[in-house]
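What you see is the complex with one protein chain gone and the rest in place.
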Amino acid sequence: MSLLTVDDLHVHFIARGLDNQLRTAKALNGVSFNVEKGQVLGLVGETGAGKSLTALALLGLLRPPAKVVQGQIRFKGQPLGLLDGHASQGMRGKSITLIPQSPKTSLDPTTRIGEQLIRMQREHGEASYAAAHARALEMLASVQIPDPAQRMQAWPHELSGGMAQRVLIAAGLINSPELVIADEPTTGLDLTVQAEVLDIFKRLVRANGMSAIIITHDLGIVAHYCDRMAVMFAGTIIEEGPVGKVFEEQKHPYTQNLIASTPKQIALHGFVGGVGSPPNLYDLPQGCVYKDRCSKAQSTCSTPVPLVRFGPDHQARCHHPDQGR
Amino acid sequence: MGGQTARIARFIGVRLAVSAPVILGIVFLTFMLIRMGGQDPVAMLAGPMADEAMLNALRAQLQLDQPLLAQFANYMVRIAHGDLGVSWQGGIPVLNEIRHLFPATLELVLLSVALAALIGIPIGMRAATKPNGWFDQISRFVSLAGFSMPTYWMGLMAILVFFYILRWAPAPMGRLSMEVAAPAVVTGSILVDALLEANWRAMGSALAHLALPVACFTMLAAAPMIKQTRAIVIEIMGSDYVRYARANGFSAATVRRMALRNAATPLLTFLGSELTSLLAAAALIEYIFSLSGLGQWGLNAILLGDFAVVQGYVLTLALFSMAIFMVIDLIVMLIEPRN
Amino acid sequence: MLAMDKTKAQAWAHGFYVHAIGLTRRSPTFVAGLCMVLFFLGVAIFAGVIAPYSPTESFSYDILRAPSDRFIFGSDGNGMDVFSRVIYGCRYAFGIAVPAGLIMVGIGLPLGLIAGYKGGLLDEVLLRTLDVLRAFPTIILALAVVAATGQSLISMVVVIGVLDSPIFARVVRAEVLNLRASTFVKAAVAMGNPAWRVMVVHILPNAILGATAQLPMRMAWAVRISATLAFIGVGIQAPTPEWGAMIRQGAEYVITGEWWAALFPGLALMLLVLGFNLLGDGLTDILDPKRRGVGK
Partner (left out) sequence: MAQEKTLVMAMSATPKGFDPDIWVPGQIEAAVNLYEGLTKYGTRSGANGKVEVDPSKIEPHLAESWTVSPDGKTYVFKLKRGVRSPFGNELTAQDIVWTYEKSALQKRTGQFMRTAARIEKVEAVSKYEVRYTLSDANRIFLGALTLHLPAIFDASEAKKHATPDDPYATKWLALNTAGYGPYHLQALQAGQQAVFVVNPNYAFKKPYYTKMIWREVPSPATRVALVRTGQVQYAEQIPFQQLTALRADNTVKVESVPGFGGATVRMNPRFPPFDKVKVRQAVAYATDYAAIGEAVFLGQGTRSRSMLNSPIAGAVNAYKYETDYNKAKQLLAEAGYPNGVDVTLEYSTNWWWEEPLVLQMQASLAKAGIRVTPKRIPSTEMLARRTINVWTVPFLTHLTSSFVPDPSYNMFLTAHCRGSSNVNANCDAAMDKLIDASVVERDQKRWLALIEQAQNLQADSATFIETFLPGTHEVFAACMKGYVWKPHNRLVWKDLSCNS
């Protein structure tokens, strides 16, 4: 049994438009993937592809007007509540934790670092204050924060971005979760700091046998830190497989484009190979969502897209996957 | 905690240094406005039977024949000596008047702001928990309505209903009923003074006289309080750290505590500005209810062109608001790690 | 997070171009406010048709009559018809608020634009002025200035407009600071556009959109403060049918039970101010993408 199973998840945003008509934005359209114990999955795609929304669903933080139309998520076989307020509170922060994307603003500005780490433990268990304090010190040391005893007393605003992200990693791992979701964990940090932080993260995840999902648009990060990767486009996973395999033999034209572009270019301008903006979620095309930007598009692309397997653990959603090599 | 004391001292020092020019600016502005206003008190002072010679003599006596800047310099020198001048209406030293009248105004303003905070902050928080929900819509409408109502008109209507029709409120005049003896003046606040000598009769009468003005004023003060609290709390609830806390499954109580703690600073700052703006707005309520406080006195003086009084009044307001802001910023500095 | 990832400016522009009905459906507050303001505007325009009498005609033998068929809102202490006066009062409310608002925008917009974009001395002066205004109660200042500059309607309008302009300038300044940090402005600067061009072409339209919601609130303030001044007894010459002045005149009789002379003008004043405030509040909803129902 997989640690986490996401099965055909459909999430729509339903709201009244300016013309008073109900309008539906199809944000997730049948997302399915698994995360095995001890595995690090990279979830990659451009802004608006649905990566972060998937993370929100995992954390049970979807709020209206978001609506789960279909599908479910199982954690160790147990179904998870996906909407805010319905989720099993015990799970979040304990078994599944989040490392957020903006370290400087995610720490409570009016509470000292140490207190926040202690609070994180005591919200989810019976740990005594002293034990929690000791554990916090230990975690700060393990994320290589110099002089942890003194840092326990620091205020969030006194930390640099890199330091803050280390604190958040410590916070994310302090309750020894089984699954850590890192949502663009290094945006805004400079490159050397990025590497340091992610090295620490990966080491700790591995050392404790945890599973992780790293959400990013940076293929470099995926290549370095993940075991498997899933590429998302317009609310659909269009290709999934082990990192090495996908990089070597991309099957979906989008993945090919993605890998051909440098990470920097993706971040700033979208795609070199692709033309135009992401598809309108209010009005998704029939069949393949990528066909309007695809160089290989044909009339068949307007029919339902098959899931094509290339071995036990590599698959893509395309009418015309690259069959070369 | 020697470091802390030094920090506070430095803070106060810097604040005073920064405030001084603002205060000076205010005094200068008031001085020029009033003097150039064309209100010549001499004719009023000299009485209906004065002739031109008497007027000139009086003008010279009051130093009103000197150039404006010289008059201002004189005035500043006198302020520096703690002399705020004398009201031409009554020859009463302005400082004494302020000492008499300020407690009445403070009584009204502090009670109203306290009540408004007690009502407005919880309502604002409740509204913020579900923005655009029914509670939010209603509270927003009510607070906007309160905000839109002219205070003086509200006061008049309250008098009509509670005094004239229902006969619940005492006659809107003064701070005590005629037949009730005032307690000995210690602080100047009748409520406090009555409490000090356990004079429950005076206390009750003072409270009865304050009830309507305080109720009206609270309505006025609560409206922005609701709006502001709501905005602050919505912002905090939408902040990354609250989202992060919720993502980590923190209990609602913990999140609420966190929000409150982070709302303290902006709320305190807002309370400060509220307090100072209401101090000025008190004038109209005092006028409607004949509370004879500082505001009523200042308002009257502006209309009559009583220089010394207007300046004393404005100076008091400015100093008070400076003091309030300083105290609030000091508290903020002490509780707020970000500074 | 949704596909509609546009710049803030585009979002505003989008919000603004859409049909008015679409906007109003989104915000019931806005509808209510708009209806109220339009109602009063209509009354102001057609005052001559609606009012049964001249607002300043004194019926010498009908002093302080209670509401009746003849005087539906009663007559005041000068024997004038309260209803007609309330109706004509709309004209003064708009006649003060609109020009005062224009003055406020005329001064505040360029001031906030330049202060926000250029910073420096002007910005410092603006901030200090705001400090003084914060410590100096506006009503007292307005009272002193109107009393000092001659008690005419014109001086009242000018004083209200000028006194409020720094507050509007602050709103504009905040918008400009935001915009200055945005990518499209940075890009415009990087392309070598001169400062005035960036300000006028790139910042000004967006800053105006951002500050639009503030306008009705400032109008509400102008109506309120002018009535307050008139209530205190400056700025308005009797028998001008101005609401504040009418409340002042009627206040004398409230305590003895002749309530009509003060009640009706106050009610009108409150409703118009409320209308403007609702309008402003609704506009904030509509123009501020952060508070939209759709999206995040």
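Order of writing sets the labels: A, B and C. Residues in every chain begin at 1.
What we mean here is this: a residue touches a chain if its C-beta (ideal position, glycine included) is under 8 Å from a C-beta of that chain, and two chains touch if they have at least 3 such contacts.
Quick caveat, the model's predicted, so the values are computed rather than measured.
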Inset, instruction - Quick one: jot down which shown chains the absent chain touches. - result: B, C
Legend entry - Among B:178, B:198 or B:253, residue touching the chain not depicted: B:178
Legend entry - Contacts of chain B with the absent chain, listed as residue ranges: 38-55, 57-58, 87, 89-92, 97, 100-101, 163-164, 171-175, 177-179, 287, 290, 292, 296-297, 303-305
Inset, instruction - By the contact definition given up top, give the residues of chain C that touch the hidden chain. - result: 56-58, 60-61, 63-64, 77-79, 147, 151, 233, 237-239, 251-256, 258
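Just so it is clear, only the chains that are shown with their structure count from here on.
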Legend entry - Chain whose Cα centroid lies nearest the overall Cα centroid: C
Inset, instruction - Name the chain whose C-alpha centroid is farthest from the C-alpha centroid of chain A. - result: B
Legend entry - For chain A paired with chain C, centre-to-centre distance based on mean C-alpha positions, whole Å: 48
Inset, instruction - List, in ascending order, every residue of chain C touching at least 2 other chains. - result: 293
Inset, instruction - Spell out, as numbers or ranges, the residues of chain B touching 2 or more other chains. - result: none
Inset, instruction - Spell out the residues on chain A that touch chain B in their complex, using ranges where they run on. - result: 59, 61, 84, 87, 89-94, 97-98, 100, 102, 105-112, 119-120, 123-124, 155, 157, 171
Legend entry - chain C contact footprint on chain B (complex, rising order): 22-23, 25-26, 29-30, 33-34, 36-39, 131-132, 137, 140-141, 144-145, 147-150, 152-153, 156-157, 159-160, 163-165, 172, 238, 273, 276-277, 279-281, 283-284, 288, 298-299, 302-303, 305, 310, 313-314, 317-318, 321-322, 325
Legend entry - Contact set on chain C toward chain B in their complex: 28-29, 128, 131-132, 134-141, 143-145, 147-148, 150, 220, 224, 227-228, 231-234, 244, 247, 251, 254-257, 259, 262-263, 266, 269-271, 273-274, 277-278, 281, 290-291, 293
